[in-house]
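Missing here: one protein chain of the complex. Every other protein chain is in place.
Chain lettering (A and B) follows the sequence in which the chains are written, and residue indices restart at 1 in each chain.
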């Protein structure tokens, strides 16, 4: 079993109004040190795959087809092996 | 949450019920009613069911005084919502509910679930929800917390209402420091149904199934009913666990599926009720009580979102988007299949039983076996002490404004947050989905046509805590009168009201006095305007650090327009219309917007309102509207004649030239019972015939975008552009 930790964000070229709003709010609060805000989504998927390559391929398909809109979003993920619980 | 369950004997000695706002005397009463020492589950259920939120134990003596029935009322208070006949075999269903405490703690979800809950009350009756209105009260916008509350509460209402596809068509938003830490969020929902589809929340017929439908039960909002019945203080921030999260998508499916059951499976459906305050216990016990039935539920069958939930948690969870249905034995699968078609879980969790016992089993053990009545009809009712507050015994002197610059005062008045344009708020609500909305937000009343008929409904919410603070009886009557006036201005005959009674802690005799007296005033007015109270709720304990809010009963009123061609709106239509005022203007400034603006507070006595004169004016205005003599009509309320005049001229940039025979400062007076009306010159004689002495000609509308007003003491001119800018900036500029 693998756990996929997936991050989906807007591509750098796309203006993200939500990230801009967070940045404006931070600056209003006096956090002028913050120069950039990336605002995204985080998913955790648990897969029953036994080998990492097939898990990798499946998560890529899932991201391309559903979790990210590749017109405007990019994604990255990590795969962590999960020990199978034995009753 | 709750670590280990105490034994009945341990409960008796350690008294854990005190933390759920159940008193020792109530524990003793409950023990006597059930005939044995209550189990942990039993006493937990009682604490929820005996909370003010469910049992109305403090407000019942007041609620019993309301006038609740006329020849058109098909169902009054006590069910999910009230129902009034409107002709053509149709009925209108409506109810309002407060969600003040959840919204104070978690404004987005608190407001969203408030909307979700009131929608379920409407479709549980068998009606299609067609409109939402919201009455909101906040502290001053100078407070950053208030700005955040306003933004998030509006977002929550929008997030839920927009997604579910019910238009948010009206309401009101006002600001006063009295609500600083305790905002009021009162949501009203209106539905339409055929008279013969009326459903009641009854669990009748031995052996019939109790069907649980919708979202799974989680540990959210456990004992929210008793949470809603506690006051706020600065030191308690841990209340957050009590807040639920709404899922409008689930509710949309639930609405459609339940209406399909109501419309197409009448023979299978015995009763239906929303799982609202006190969740499963309240819906199931009330359904059994209303049918004089017994009930047995197996809690292992209740769909659960989290592992290891206790019976107490399962029964008192206020997870959202859940309904309880009673289904005739043998029809279970037919109904389960309908819900499955919408992707919804429906599970039989119990049966109607002979006798009157309320029995729960969990993991094979009986955890509750008590009479249904111990949770419902036998809940305590308290007759509270009532004492007139000191401020009413010796009120401040009458306020009389001294205004040197009328132009500046008028412009500043339009900028006050309570007066200013609410467009920046209501534009976040979808007001048009379902394509019935004839009159959009920003008017006296919202108007919705009823497809397939010539009819329309007019809807409004009104409340004015300042008036009630100064005089509970007069203020209560004035609130009802203003709601009726709003409907009349749109061309509608008022039909009935729902209310949210928002007060402080009514165990304080002064607060109870406010509740009792304002209810008396409301009752007197409802009888005059023929608008029975058909539903409502009570929200007590609206206090922060021991200071109560202004007593603020919110009135939601619905009216009927028989013919859509007589729908009247408030904006001036063209130049050269005659401008009339209906009703006398007196120097009534106590509790007014101008008093608040100039002095920063309110005080003084309210002049008595003559309800019969006001009713006579309503009848005359309606007669003029229905003979197509009126081109625009607007109710005069906060801010007086000038505020109304500005609101009429702004939309089309049409000005007016008026002559008045009162001092100019009186143009801000808030004498009740008045309208501004415009009439085409060729209809002057016909209009005068109808109105007689009740209407007074002030002047005419003009193409120039400015108002010129001639009074005995002076003449002044104000441009629409200046008023508009001030009015439009009022809220957005303070939100930055």
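As a working rule, a residue touches a chain if its C-beta (ideal position, glycine included) is under 8 Å from a C-beta of that chain, and two chains touch if they have at least 3 such contacts.
The criterion applied here is as follows: contacts and distances are computed from a predicted model.
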Check your understanding: With one chain of the assembly withheld, which option in "Sigma-70 family RNA polymerase sigma factor", "Translesion DNA synthesis-associated protein ImuA", "Phosphoribosylformylglycinamidine synthase subunit PurQ" or "ABC transporter" matches that chain's UniProt protein name?
Key -> "Phosphoribosylformylglycinamidine synthase subunit PurQ"
Review point. Among the options B:15, B:260 or B:428, which residue touches the chain absent from this view?
Key: B:428
Review point. Pick from B:305, B:451 or B:586: which residue touches the chain that isn't shown?
Key: B:451
Exercise for review: Looking beyond the chains shown, say which of B:172, B:220, B:247 or B:614 touches the absent one.
Suggested key: B:247
Study note, to complete from the structure: Full-complex touch with the removed chain, picking from B:158, B:309, B:324 or B:352, is B:158
Review point. What is the set of subunit B residues that contact the non-displayed chain in the whole complex?
Key: 155, 158, 162-165, 247-250, 252-253, 342-343, 426-438, 440, 449, 451, 564
Practice item. Just the residue numbers, please: which parts of subunit A touch the chain that's not shown? Key: 13-18, 21, 66-67, 69, 71-72
